[in-house]
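As you look at this complex, bear in mind that one protein chain is not there, while each of the others sits in place.
Every chain is named by a letter (A and B) in the order it is written, and numbering of its residues begins at 1.
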Amino acid sequence: MATPDELFCWEGDFGLPSVSTECLLVLAYAQFAGAPLKVHKISNPWRSPSGSLPALRTNQNETLTRPADIIIHLRKQKFNADYDLSAKEGADSLAFISLMEEKLVPALIYTFWVEPKNYVELTRSWYSEHMPFPLSLFLPGRMQRHQLDKLRLLREDASLEAGDELEKELYRDAMECINLLSQRLGSQKFFFGDSPSSLDAYVFGHLAPLLKSRLPNAKLQQHLKSVENLTHFCSDILLLYFPRDARENSNQKPSSAAEAGGDGDEVPYKRRKQLLSALFALGAMLSYAFLTGIVSIQHQQGALLEPPHHNPEQDEEDG
Amino acid sequence: MNVCVFIPTAAEPWPENATLYQPLKEDQILLSDCASSLAVQAYLRMCGLPVQVVCRANAEYMSPSGKIPFIHVGNQVVSELGPIVQFTKAKGHSLSDGLDDVQRAEMKAYMELVNNMLLTAELFIQWCDDATAAEISRPRYSSPYSWPLNNILAYQKQWEVRRKMNAIGWGGKTLEQVYEDVSQCCQALSQRLGTQPYFFSKQPTELDALVFGHLFTIITTRLTSGELAERIKGFSNLLSFCRRIEQTYFEDKTKNTKLSKFV
């Protein structure tokens, strides 16, 4: 293999190698499988080849963005963390990943992006502090709208808003999911014995941000912290596979804060966004011109249509 | 009533007039709704709870969650299998009491596997495959309505489902990839089932009802292409599993149920 694949992902903080769930699970899987990736930790999604994070640029210059696709690609390169799993264990992995996607992901989106206090004090402030200047003004808001839309589609409720009832429902499902994961893990080191697999990467990716970020509204976090085996599971992976990040966290107390549930695909809108700003400026100018234009059109028409109005005497003389 | 598998210890009386609502069976209901409805019916039969199935064109809008099916018991209305399982449990009817913690975790996980992959694949094939959408889904979905409302509602539904597919990352998938996902899911289910009669040995649970509902509906429903059913027919233990549940819970009741006509 000549050049290694390049992985673009969000920067880390709070002792995590990346703040985004999807980036984190890809990083974890790559570590577990021992894939030699050239990792670019960035805080400007527009610098990613796909415009979104994570993104994997393969040495054939393909770009993959979905974590599942990236993992399949790595597997094809013989970096397979699931090599030792039996067929039944493979089936269990699939089932528990589905469980997390159905029950945990909506609650994570809610916690990080929809719950107002968490979003404003943690998520938005982290992203706007880490993004370069003009992006920091609007990209966090865009990402938030995108995540809210996603939650609405997942729940099939187009008018969904943050609220106690919704929070209760989502957290109930998420807590149940956390409990089920904890029961499945039991006292093992990893889900399937002593070596980590893709399921471990998924669980780590989803739970570590929830565990490590400083959430002002920490109901779900409290619950996770009370589940000992999962807490240890996350810290062990951090220590074993991301020792540098884990150490950084213990050395410095990072000032601000943040975390991402999953930053999805807001940046395919990159071009569109640029186009939109240009269009907006153009539109503003045009509408101003149009508004004043109406006035002038009116005057002109008056003048054109009403010559007799200006010389009525002459008209009368004719008659 | 047929075999009562689980005899609840502190069963509250289950009203005789409990009703399950679903869209019109012959002209309207789509594969995914039919599968979900059959899963709930199978679950209630496994619990030995009688329910009368009522078809209404506006079932989707009557449902509190907008999802099919829902049951009306006493003065309560509950939709979807998950909440219905909780509801019957609160009334003292449960199929999964005998499981240990790990088994219960696995059961829930496999149920979500079915929802996450099979149900999503059904929705994808219904609404994102242009041929199926044009020939089956849109005409059937909108059959109770008159022009032009039928077109409006059908396209509105299609648009919603496609947005959802984009949101969960299925937007860019091809039909072949979706069939591959279905195979993968069935492979997992087949592995989990192995040679047992039910997923957790001798007694059925809600997972069995859910898997039966989806697999049986897929096998017995004619779509534009038989590919989806073919993928399932590759797994012989799943096929005999479906047949077993059908024979145990559906066949002896009446000869004219919708299921027996496919046998």
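Everything that follows uses one rule, which is that a residue touches a chain if its C-beta (ideal position, glycine included) is under 8 Å from a C-beta of that chain, and two chains touch if they have at least 3 such contacts.
Keep this in mind: contacts and distances are computed from a predicted model.
A.B. asks: Select, from "Signal peptidase complex subunit 3", "Sorting and assembly machinery component 50 homolog A", "Trafficking protein particle complex subunit" or "Mediator of RNA polymerase II transcription subunit 20", the UniProt-recorded name of the complex's unshown chain.
C.D. replies: Its UniProt record gives the name "Sorting and assembly machinery component 50 homolog A".
A.B. asks: Specify the residue from the set B:75, B:195 or B:236 that touches the hidden chain.
C.D. replies: Considering the complete complex, B:75 is the one touching the chain left out.
A.B. asks: Which listed residue (B:24, B:53 or B:153) would be found touching the missing chain in the intact complex?
C.D. replies: Here the residue in touch with the unshown chain is B:153.
A.B. asks: Write down which of B:58, B:86 or B:247 is the residue touching the left-out chain.
C.D. replies: Per the contact definition at the top, the residue touching the missing chain is B:58.
A.B. asks: Touching residues of chain B against the unshown chain: what are they?
C.D. replies: Residues touching the hidden chain, for chain B, are 56-58, 60-62, 64, 72, 75, 77, 144-149, 152-153.
Throughout what follows, only the chains that are shown with their structure count from here on.
A.B. asks: Rounded to the nearest whole Å, what is the centre-to-centre distance of chain A and chain B, using the mean of the C-alpha atoms as each centre?
C.D. replies: The computed centroid separation for chain A versus chain B comes out at 32 Å.
A.B. asks: Under the stated contact criterion, what part of chain B meets chain A in this complex?
C.D. replies: Counting only chain B, the residues touching chain A are 65-67, 101-102, 104-106, 108-110, 112-113, 115-117, 160, 163-164, 167-169, 184-185, 187-189, 191-192, 194.
A.B. asks: Inside the complex, what are the residues of chain A that reach chain B?
C.D. replies: 66, 68, 87-88, 90-92, 94-96, 98-99, 101-103, 149-150, 153-154, 156-157, 176, 179-181, 183-184, 186
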